[in-house]
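What follows is one structure encoded as structure tokens, with my remarks underneath.
Let's turn to subunit A:
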Amino acid sequence: MLLELAGVETFYGASQALFGVDLAMREGEAVALMGRNGMGKTTTIRSIFGLSPLRHGTVRFAGHDISSAKPYRIARLGLGLVPEGRRCFPNLTVAENLLASARKGFWTIKEVNALFPRLAERSGQYANSLSGGEQQMLAVGRALMTNPKLIVLDEATEGLAPVIRQEIWKAIATLKQQGQSILVVDKTLSELLPVADRCFVLERGCTVWSGVPTELTAAIQDRYLGV
Partner candidate 1 sequence: MAEPILSIRNLCKSFGALKATDDVSLDLHPGEIHALIGPNGAGKSTLIHQIAGTLKHNSGSIHFMGRDVSALGVSHRAQLGLGRTFQISSLTPEFSALRNVMLAVQANQGSSFRFWKPVMADASLKDTARDVLDRVGLLERADIPSAELSHGERRQLEIAIALALGPKAFLLDEPMAGMGPEGSKRLTAFLDTLRHEAPILLIEHDMDAVFALADRISVLVYGRVIATGSVDDIRRNPLVREAYLGESV
Partner candidate 2 sequence: EPVKIGMITTLSGGGAGLGIDIRDGFLLAIKESGNKDIKVIVEDDAQKPELAVQIADKMVQSEKVDILTGIVWSNLAMAVVPGVVGQGTFYLSTNAGPSALAGANCNPNYFNVAYQNDNLHEAMGNYANTANYKKTFILAPNYPAGTDALTGFKRFYKGALAGELYTKVGQTDYATEIAQIRASGADSVYFFLPGGMGIAFMKQYSQSGISTPVMGPGFSFDQDVLGAIGDAAIGVKNSSHWSKDLDNAANKKYVAAFKAEYKRLPSLYATQGYDTANLILSAVAKASVKDKDAFRAALKEAKFDSVRGKFKFGNNNHPIQDIYVREVIKEDGVLTNKIVATSFTDHQDAYAASCKM
């Protein structure tokens, strides 16, 4: 297993957000994490990265127990994050955002610029003056620049124009073909399901369903995703 969460419970201060999240994925897989607003998807991802340390349960990545490791060590093991809400560094230019945390590998500024030509045009501009969508592209590019074993995308297509969204999904599909492991949270099931090998559904901080996309029946969708 590349990534494995077992019985993860996480708190924000005194209030519990995760009550037992289980998740497992193999190298090369694309996994979708689903659930309605406020069900704990983002919190799960924060727990993986050590940003919201878990109180119970374990997280293992590539053979290491990372349940209580520091975020930067976790990231260096090969986890790349595209966070919810973009969180580009506003006081850095586009190029600097990409370079600041870059690590060696396939993805370089050139590759990222090829994937998102828009970013190449904006290279010297400060991130806080980018449009919402441009920031989203930058956040994806920034994560790729760390050349992760597993890239985690939390609502990475939010606010993107349909054409770009298609580009991103294509990019995700390409990445997957290249053997990149992917964990993705997204609201648009019609786009998410075709790339996913497996799905996990969260409900009130618990994993309530997992399986392959074809088994995700309308009934389940209705019950947990409100579709």
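Basis for inclusion: all candidates are chains of the complex that A comes from, given by their letters.
Simple rule for what comes next: contacts are C-beta pairs under 8 Å (C-beta built on N, C-alpha and C of every residue); 3 or more make two chains touch, one makes a residue touch a chain; residues count from 1.
In this text the structure is predicted, and so the values were computed from the model without any measurement.
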Of 1 or 2, the one touching subunit A somewhere in this complex: 1
In the complex, subunit A residues that touch candidate 1: 12, 15, 35-39, 42, 84-86, 118, 129-134, 136-137, 155, 158-166, 187-189, 225-227
